[in-house]
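A protein chain is absent from this complex, but the other protein chains hold their places.
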Amino acid sequence: MPNQDAMTREDEGLRLRGARRADRAATIVLGALVAIVCALVAALVFYVLSRGGAKLFDLSFLTGRPQQFKAGGGIGPELFNSFYLLFLTLLISLPLSMGAAIFLTQYAPAGPVTTAVKTAIETLSSLPSIVVGLFGMLVFVLFFGWGFSIISGALALTIFNVPILVRVMQQALEAVPQGRRDSSLALGLTRWETTIHVLIPSAIPAIVTGVVLSAGRVFGEAATLIYTAGQSAPALDFTNVDLTSPTCPWNVFRPAETLAVHIWKINSEGVVPDLAVVSAGSAAVLVACVLVFNILARVLGRALERKVTAA
Amino acid sequence: MMAEMTVERPVDAATTAAGDGRRTTDEALRCEGLSVAYGEKQALAPCDMTFAPSTVTALIGPSGCGKSTFLRCLNLMNREIANCHVGGHIWFHGQDALAPGCDVYDLRRCIGMVFQQPNPFPLSIYDNVAYGPRRHRRLSRAQLDEIVERSLRRVGLFDEVKDELKKSGLALSGGQQQRLCIARTLAVDPEVLLMDEPTSALDPISTKMVEGLMRDLARDHTVIVVTHNMQQAERVSNRTAFFYLGELVEVGPTKELFSHPRERRTQDYLSGRFS
Partner (left out) sequence: MTGVCAAFVVALVLSLIVLVASHGLATFTVDGVSFASFVTGTVWNPHASDASGAPYMGALPMICGSFVVTVLSCAMVLPIAIGCAIFVVEIAPRFGERVFRPITEMLAGIPSVVFGLIGLTVLVPVVRGFAGGTGFGILSGSLVLACMVFPTVVALINDAIAAVPRSYREGSYGLGCTRWQTVLHVVLPSAMPGIMTAIVLGMARAFGEALAVQMVIGNAAQMPTSLFTPAATLTSVLTTSMGNEAMGTVYNDALWSLALILLVMSLVFILIVRLIGRAGKVRGNA
């Protein structure tokens, strides 16, 4: 400043010192905030795992039958139902979302069609899961008359899962360098061949990571299921292979309460005498499974990445 | 405060009006054994250079020769890059800018920087120019208006934009954006201006305007400019330094360096044998 007097120079000095002090204070405050958040999350997970931790290795709990009015119930059928539902859901939703993702990234003509598909997926991804569950009840349970059943639950979970998977796959496919795609097309391969032989192999690490992460979310989902897969778990007989029998584990038309639904149900009904123990144990099993999915997603993704880049 | 040594700005620099040469000594900035490494990799071998006040110094050399790295050291912009190590000394007003206690923020206010790509903030034209002064001083509306107008006039932009100061800085053309960035730098009243290929993203007409501006600014600023363009170096600079492969090869008055380079490598570069 050409006509800067002593007053403003002093003011400038103060401002500078204030700015520096604010900078340092902000760094400290934000650091403390992040530390607190990390500590809270760690405490939360530790709390869940430690409270029910003993049950994680208790075979009679993991395989036992649930009890409604007595203490000492297990979660055997629920655990099986959770995995079976997850498997069926992935079986249906993987091809569907792969198709939609390939359409969106490779074929979609710019224009109203693509916009419609994108809007639909966006809408689906922000729908409350309870609304998805109610829609599932309306269509699969009542309209198709499948009742509270595994198939109804798996289809409802598919609706819940598809937008997540489509987004993951779309991002993975878009991340493949354009040059790789162009060079394949330049060799005279069709778009479909390029997709199958070039794009998907390059994108597979990211896709696997995303799919396994989404599996964790499906595994813990309950709101979608309470009115589709039902809230009761009939005893399962693993020697029964009659697919129409309600005790056959593989029968897709039997009702199937999952682990997450079980936690919700026993807590809202509150009649099981050892409610606290069972729900703590179930929660620990649930969280442990989800953590395993998370770690698996990372490890698998990294291993595949290494294989793809080295090959 | 204990750890804060501020770079004292001499009274004459602050009080003399612009235009008549603010410094009397022949040294605005001096580097001594300045070297840069990114992790293990040396990007710039130790070099010495002195910059005289009220001159334009051009730094030339092929891509990746270390000229931009050198420039970014001068106001410690590479402090913002992880694992970048700077050695040696940068003497500015008798103090070493690389000494541990020296204040980066103060130094950067005295040694301003203009970047290769025009980078106006997504704010209005007015707020762009007022950004620095607002952060550094408490100013009345009138004082701020005056600074903004003076800075914009200085870069010849005021008459072009005076009716739309509220418009986003991003709405201007490339050349106008770059001049806006120069005005933004001038608004905090630096003594030294570092310019990192300031015209490489501009069209020829804007380039000409910015070159004229550099010459004009050199009346009361020390200007150091990195350029790819040897004709530009010849047109605007008093002194030129040639960098090659992370090394300062030679430095001298522009006319001399271009007509009688001392080093073979300089000669080869200037005659276009490599680039």
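Lettered A and B in written order, each chain numbered from 1.
Criterion: a residue touches a chain if its C-beta (ideal position, glycine included) is under 8 Å from a C-beta of that chain, and two chains touch if they have at least 3 such contacts.
The model shown is predicted, which means the values in this text are computed figures rather than measured ones.
Sort through B:Gly132, B:Gly175, B:Gly246 or B:Pro261 and give me the one touching the missing partner chain.
Looking across B:Gly132, B:Gly175, B:Gly246 or B:Pro261, the contact with the absent chain belongs to B:Gly132.
In the whole complex, not just what's shown, which of A:Ala26, A:Ala71, A:Ala175 or A:Val299 touches the removed chain?
A:Ala26
Of the residues listed, B:Ile125, B:Cys181 or B:Leu217, which one is in contact with the missing chain?
The missing chain is touched by B:Cys181.
Contacts of chain B with the missing chain: which residues?
Output for chain B: 75, 77, 80, 82, 104-110, 112-115, 117, 119-123, 131-132, 135-136, 167-168, 170-171, 181, 184-185, 188.
Could you pull out which residues of chain A are in touch with the chain that's been left out?
These residues touch the chain not displayed: 19-20, 22-23, 26-27, 29-31, 33-34, 37-38, 41-42, 44-45, 47-48, 95-100, 102-104, 106-108, 116-117, 120-124, 126-132, 134-135, 137-139, 142, 159, 162, 166, 213, 216-217, 219-223, 226-227, 231, 260-261, 263-264, 267-268, 276, 279-280, 283, 286-287, 290-291, 293-294.
Definition applied: only the chains that are shown with their structure count from here on.
I'd like to verify one number: the distance from the centre of chain A to the centre of chain B, where each centre is the average of its C-alpha atoms, in whole angstrom.
From the centre of chain A to the centre of chain B is 51 Å.
If we count contacts the way the header does, which residues on chain B are in touch with chain A in the complex?
1, 4, 6, 14-18, 103, 105-106, 135-138, 147, 189
Quick one: in the complex, what on chain A touches chain B?
Residues 1-4, 8-9, 11-13, 15-17, 19-20.
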